[in-house]
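With one protein chain held back, the other chains of the complex are shown just where they sit.
Up next is subunit A:
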Amino acid sequence: MAAVAELTLLEKSLGLSKGNKYNAHGERQIPVLQTNNGPNLTGLTTIAAHLVKQANKEYLLGSTAEEKAIVQQWLEYRVTRVDGHTNKDDIRILLKDLNSYLEDKVYLTGYNFTLADILLYYGLHRFIVDLTVQEKEKYLNVSRWFCHIQHYPGIRQHLSSVVFIKNRLYTNSH
């Protein structure tokens, strides 16, 4: 998903009226936001954090210092690791790591819904859609998290809802 489209999605899910204009910059289509007062904002996570503040939903950036750091870390992860990879093997490794990370967590930061969940959801969506039933079951924790986020009010929007089978078919693979 182009970063610009993603930011528009984020705007909507945050409940902001469409008032920002984005430009895609350079070869990697880095979004730039022209603000009324002050310098231009560059980069997906920077703009996303700005939007969250604009919507007065600062809690999405984490409520404690530790949580803020984790959110920051995952936003970075999202931009550097998820966006950079398109080949299957990389995605597999990524999902495997994420799967073990999410084993004891409901959200990326633990027990609070944050911007990191939203952006990682948007970032992973195109990969998760292509997963087979067996793969979804293999990355059970990712599936649970993903399914949870896509049902979070206002997040999914026009993105296709990914279907997760309720019954486990491949009990040995997990």
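Everything that follows uses one rule, which is that contacts are C-beta pairs under 8 Å (C-beta built on N, C-alpha and C of every residue); 3 or more make two chains touch, one makes a residue touch a chain; residues count from 1.
In the analysis below, contacts and distances are computed from a predicted model.
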Per UniProt record, missing subunit out of "tRNA-splicing endonuclease subunit Sen2", "Elongation factor 1-beta", "Exosome complex component RRP41-like" or "54S ribosomal protein L31, mitochondrial" is "Elongation factor 1-beta"
Sole touch to the unshown chain from A:Ile30, A:Val106 or A:Leu159: residue A:Val106
Where subunit A meets the chain that is not shown, the residues are 103-106, 110-112, 140-141, 143-145, 147-148, 151-152, 164, 166, 168, 174
